[in-house]
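Only one protein chain is missing; all other protein chains are in place.
By written order: A, B and C. Residues from 1 in each chain.
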Amino acid sequence: MIDLSCDYNIGCAPELLAALSAANDAPQATYGFDGFSARAKDKIRAAAENPGADVYLLVGGTQTNAAVLAAILRPWEGVLAAASGHIAVHESGAVEATGHKVLTLGADEYGRLSPAALRAYLRGFYADPTYPHMVRPGAVYISHPTELGGLYTAAALRELRAICDEYSLRLFLDGARLAYALASPGPDVTLPLLGRLCDVFYIGGTKCGALCGEAVVFREKQPCFFSAQKQRGALMAKGFLLGLQFDALFTDGLYLRLGRQGVDCALRLREGLRALGVPFAPESASNQQFPVLTAEQLEKLREKVRFEIWERRADGSALVRMCSSWHTTAAEIDAVLAALK
Amino acid sequence: MIDLSCDYNIGCAPELLAALSAANDAPQATYGFDGFSARAKDKIRAAAENPGADVYLLVGGTQTNAAVLAAILRPWEGVLAAASGHIAVHESGAVEATGHKVLTLGADEYGRLSPAALRAYLRGFYADPTYPHMVRPGAVYISHPTELGGLYTAAALRELRAICDEYSLRLFLDGARLAYALASPGPDVTLPLLGRLCDVFYIGGTKCGALCGEAVVFREKQPCFFSAQKQRGALMAKGFLLGLQFDALFTDGLYLRLGRQGVDCALRLREGLRALGVPFAPESASNQQFPVLTAEQLEKLREKVRFEIWERRADGSALVRMCSSWHTTAAEIDAVLAALK
Amino acid sequence: MIDLSCDYNIGCAPELLAALSAANDAPQATYGFDGFSARAKDKIRAAAENPGADVYLLVGGTQTNAAVLAAILRPWEGVLAAASGHIAVHESGAVEATGHKVLTLGADEYGRLSPAALRAYLRGFYADPTYPHMVRPGAVYISHPTELGGLYTAAALRELRAICDEYSLRLFLDGARLAYALASPGPDVTLPLLGRLCDVFYIGGTKCGALCGEAVVFREKQPCFFSAQKQRGALMAKGFLLGLQFDALFTDGLYLRLGRQGVDCALRLREGLRALGVPFAPESASNQQFPVLTAEQLEKLREKVRFEIWERRADGSALVRMCSSWHTTAAEIDAVLAALK
Partner (left out) sequence: MIDLSCDYNIGCAPELLAALSAANDAPQATYGFDGFSARAKDKIRAAAENPGADVYLLVGGTQTNAAVLAAILRPWEGVLAAASGHIAVHESGAVEATGHKVLTLGADEYGRLSPAALRAYLRGFYADPTYPHMVRPGAVYISHPTELGGLYTAAALRELRAICDEYSLRLFLDGARLAYALASPGPDVTLPLLGRLCDVFYIGGTKCGALCGEAVVFREKQPCFFSAQKQRGALMAKGFLLGLQFDALFTDGLYLRLGRQGVDCALRLREGLRALGVPFAPESASNQQFPVLTAEQLEKLREKVRFEIWERRADGSALVRMCSSWHTTAAEIDAVLAALK
């Protein structure tokens, strides 16, 4: 059975497992003060071209979103996000549990927050004389790629940054699948650009070849985020496990290579499905593809490929999500396409 | 350099690494719905002799304490703990961050909450007519072993349970180092006893041979703890990583064996130090020993053994913590003792 | 200048001021344990025809909404509300500050949550297999009248109650302007009905003739709400000030009389404006009227009547809110209408 159901249901890249195995027998400094973590952070700072960046390694995405937002917001502030944003939908209210409202905005079909919509919201907000009785926008949350496979352009990010400057908002980018964004042939967003534009963003490990782990990159030094991390249950006792994974991911371009593998497979799938006349909703340049398959096509793939049904339609067709990853092979994609012929 | 500095600074038991490596290539159900997790939970239910127990796998201790307490307390309730309890001191206010006060009580030299002190507090609390203006005690938190190597007796736990019943308190036991308590020759506390007496307790993995992971055991079914876990950032996307570790730990008695290794080393150390006339403060039957070493002895161990200095004294002596673990060997202990001769 | 700008910008009904003055010199029991409060609660229980109701007196609406919701929700639960609901818009995130998400639903033009929309949401929620990753609906919040002058019918409330029973939700009704709802000639909702259908509702004082105060009525005994009230800063030291006001409000039908005065004025205004051909958006049977006035009409009222402009339109017309209250007189309404002729 070929598995395109998701990108976080399999262990880690062999390089990481090897590093883990090699390190298994020697004591390490705890709580992230180990050499692996130091090296990983140095490599990330170098990759982001920001020697002053403050890097922290956390375990998972929801935890990271909540810990970062709780640290960068003041109590009366909320965070703006697309209505389809992960923090708005699928984190069981983790952000609200820290006391902050998620303020949702409409987004495009890719789940991207448009600069125009953001600006319109902010203008409307401050034009309303009752705004002091409302939750103040304090930060903007975007995911790149989005939950729907959308990718921001550098121009869009620059415009979001400009709006954030204008309205004293912090810009926070959730990069749970960042490897697939960076490896996508389409957009022009790079790590150094993120390091310059975002107050804070993170480099996803869990979905991009690691067992677990997200590397949070603050543009500037945070005096107390270590304590904040501990307080939110987001500090790993054996932090070197995260350190050695990110050290490996940022050695010899592995992170990008893993991303490229996922994206290449996704694009190979996209091309193949396109050739078969399959429509997409929407089409994506990331590792997630959202084709609409007919009942007959669905039947052909049954028992052969695992993927998520997102929306069953009256005529038996369905909008599905096919998610490739660093682990997917071209041969698997070809087998999927062959099954459809 | 022999390392007795702590029990969470090294990878995992070989059995766990083997299981991890073996499982690395196959997709698994996510969020803990995988077969490893199901087997691990079954084995834990069996070990606790409670088929109705509800078991959840979380990543680390602070996260577990906060997630569990937030779930079992009502907003106006606090949790009673020894003043030296981990939640009261070393979790950066994780419990308070969920809105609950940690109500501290004096404890004995082992950091154990005495039933008498608990009862006295509760009597005093409800005798004070202003108590509705105070934080209501809603749960009792104990750690076993304690942070100071203390071990509860079955009789003490039964008495704590009785008090909890009398005052409608939930009993929560932090078993971050539970393997070392269960393996200690001294006390008579078993998993089935904990399963009967505690509303909820956890079986520590991080300090007892796993890379990470704590298995929370609720005496009764919890309808929404999965969502609570997610909300607190304590749900691992690749939950099978926790599942396969606990599956291995509860196969063929590994968990107890690892605990015994740590405790045997600690007792071997204790006997050796005793024979050298070294005093303890306090003496412990767990994997943590707290000898008071002279300046000369400290010098002898310098560059040979790593351990924590807890309290330097005026005469150059120091109260130290020597912490053995599943990874420590009798040969290492013998080398420590030899260095002191 | 005639003031129709809002219903909480003037002191209290003369009966309340008299009671306050009369009581000013004698010591009272504190924190609501005084005789006035006891009598007020008895009268409210009688009016709600529920001898077992548990009544608490709080200071203001936002505080009441947050304190009640924090008490009736579990940490992983959110509260469903109309997107235009007060807790969703104009309370600066007070509910989120207690850790709970406000889950918003579309509403009708009156800001009323329709039973059909509620049921559709709940069906959709539990049909989505990812729902354990989402915020669980734990309560339904409605306001009666709504922020837009809407009034629920008894039938609609009964249906909402049935849905709440089906989905284990608590039903919470914000009655900040309840006097005007009870006094409205239209709908058939009475205090006893609210006492039967709502898990908890409140009888607004601040907007209905009191200096301040909201009387919260729980259908069943709450063992710790006093402490919850204290914890949320919602317990008045001189609680007798609230007690004596509600005692007066529930003596000789004053509360309803004050409500009727506000509604009668509003309906007189509505009839007069209708006669002048003024359109409404929407028309209301409560004390708030939402006429759309032409530029010429707006000019005629300038310097004579104070009211809120809600939406200025391109042609110079505007949707306005005219809010009468227990303090408004028929003569004032007639003067407004005369000014428009």
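In this section, a residue touches a chain if its C-beta (ideal position, glycine included) is under 8 Å from a C-beta of that chain, and two chains touch if they have at least 3 such contacts.
These numbers come from a predicted model, not from an experiment.
Chemist: Considering the complete complex, identify which of C:A40, C:A94 or C:A248 is in touch with the unshown chain.
Modeler: Only one of C:A40, C:A94 or C:A248 touches the chain omitted from view, namely C:A94.
Chemist: Looking at the whole complex, which of C:I44, C:V59, C:L80 or C:L191 touches the chain that is not displayed?
Modeler: The one listed residue touching the chain not shown is C:V59.
Chemist: Where the complex has a chain not shown, which of B:D42, B:E96 or B:E159 is the residue touching it?
Modeler: The single option touching the absent chain is B:E96.
Chemist: Where the complex has a chain not shown, which of A:L17, A:A228, A:L249 or A:L293 is the residue touching it?
Modeler: A:A228
Chemist: Thinking of the whole complex, not just what is shown, which of C:N50, C:Q231, C:Q261 or C:S324 touches the missing chain?
Modeler: Within the whole complex, the residue contacting the unshown chain is C:Q231.
Chemist: Considering the whole complex rather than only what is displayed, give the residues of chain B touching the chain that is not shown.
Modeler: On the side of chain B, residues 75-76, 78, 89-93, 96-102, 130, 132-135 touch the unshown chain.
Chemist: Could you please point out the chain C residues that touch the chain left off the display?
Modeler: These residues touch the chain not displayed: 3, 5-6, 8-12, 14, 17, 20-21, 23-30, 59-64, 66-67, 91-94, 97-98, 206-207, 211-212, 227-228, 230-238, 241, 306.
Chemist: Using the touch rule from the top, list residues of chain A that touch the missing partner.
Modeler: The missing chain touches chain A at positions 70-71, 74-76, 98-99, 132-136, 224, 226-228, 230-231.
The criterion applied here is as follows: only the chains that are shown with their structure count from here on.
Chemist: Could you state the distance in Å from the CA-based centre of chain B to that of chain C?
Modeler: One centre to the other, that is 50 Å.
Chemist: Whole-Å distance, chain A centre to chain B centre, using C-alpha means?
Modeler: Distance between chain centres, rounded to whole Å: 34 Å.
Chemist: Can you give the whole-Å distance between the Cα centres of chain A and chain C?
Modeler: So the centroids are 42 Å from each other.
Chemist: Find every residue in chain B that makes contact with two or more other chains and list them.
Modeler: In chain B, 98, 227-228, 230-231 touch at least two other chains.
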